[in-house]
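Input: one structure, supplied below.
What you see is the complex with one protein chain gone and the rest in place.
Up next is chain A:
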Amino acid sequence: MSSDRIIQIERDILGKNDRLAADNRARFRADGVLAFNLVSSPGAGKTSLLVRTVSELKDSFPIGVIEGDQQTSNDAERIRATGVPAIQVNTGKGCHLDAAMVGEAYDRLPWLNGGVVFIENVGNLVCPAAFDLGEACKIVVFSTTEGEDKPLKYPDMFAASALMLINKIDLAPVLDFDLARTIEYARRVNPRIEVLTVSARTGEGFLAFYAWLRKRASKAKPAEMTAAE
C-alpha cells in the first residue's frame, strides 16, 4: 500500500458532536425534560434573566440550570442562591459549550422529571451557533445597549434561534433604541424568529416569556408541564 490513493469519506465535521447531541435529546425526551440553549454576547443579561425566571417558575415544575463560562463559578452560584440546582461548566480556552459537556453536566443534575433545563451558553455570538447541544431550541438574548444591527453582524446566531428576547427594555427610552429596526434586521436573517421584550431588572415582559415557554412545552408534551401550572 505505498501508492497514493484518494478515498471518499463524506463525513460531517461536527458529526461526533451531532451524535452526542442526539443522545442528549433522547435523554431529555425520556425524562420529559424541555431544554433551552440561551445564547448572547457577554453582558446581555442572560444570568439576570435566568435568576428571575427560575425564581418565579421553580414552584411550578422542576428546573435545572447548566452554566457555561470560560472561568469562575459565579453564575452557577447566583442560580443556586435561588434554590434551583445549577452545574457550572468551565470551558477553559473554549469559546462554546459542546454536546459532551452538556451530557456530563446533565448527569450531575437531580432528576428533572417533566421539567425544564436551561443551558446558559458561553457569552459569544459566533461559535455557539454551530454546536447543537440537544436542546429543543436556542433562545438568543439581545439587549437594548447593543447596536440594532447586531442580527446582521452575527447572522448565524439569529438564524439558529427560535426566539429573540430583547432585554433591558426599560433602558430603551434613554438609549433611543429602535425596536422596530432591530426586529426588521432579525427577520431579514430569520423570517420565522419570534420576538419578546423583557427587562430582567424590572420584570417587565416576563409573563409573556413564561407563556411562550409553556406553549413550547405543550407542543413538546401535551400533559406534564402545562398541567403543573
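Methods note: a residue touches a chain if its C-beta (ideal position, glycine included) is under 8 Å from a C-beta of that chain, and two chains touch if they have at least 3 such contacts; residues count from 1.
Keep in mind that, in the parts below, contacts and distances are computed from a predicted model.
Note on the omitted subunit: UniProt lists it as "Hydrogenase maturation factor HypA", one of the names in "ABC transporter permease", "Hydrogenase maturation factor HypA", "(Fe-S)-binding protein" or "NADH-quinone oxidoreductase subunit K". Checked against the full complex, the one of A:Gly92, A:Pro110, A:Pro173 or A:Pro191 touching the unshown chain is A:Pro191. Not every partner is drawn; the one left out touches chain A at residues 1-17, 94-96, 98, 126-127, 129-131, 151-152, 155-156, 159, 185, 187-191.
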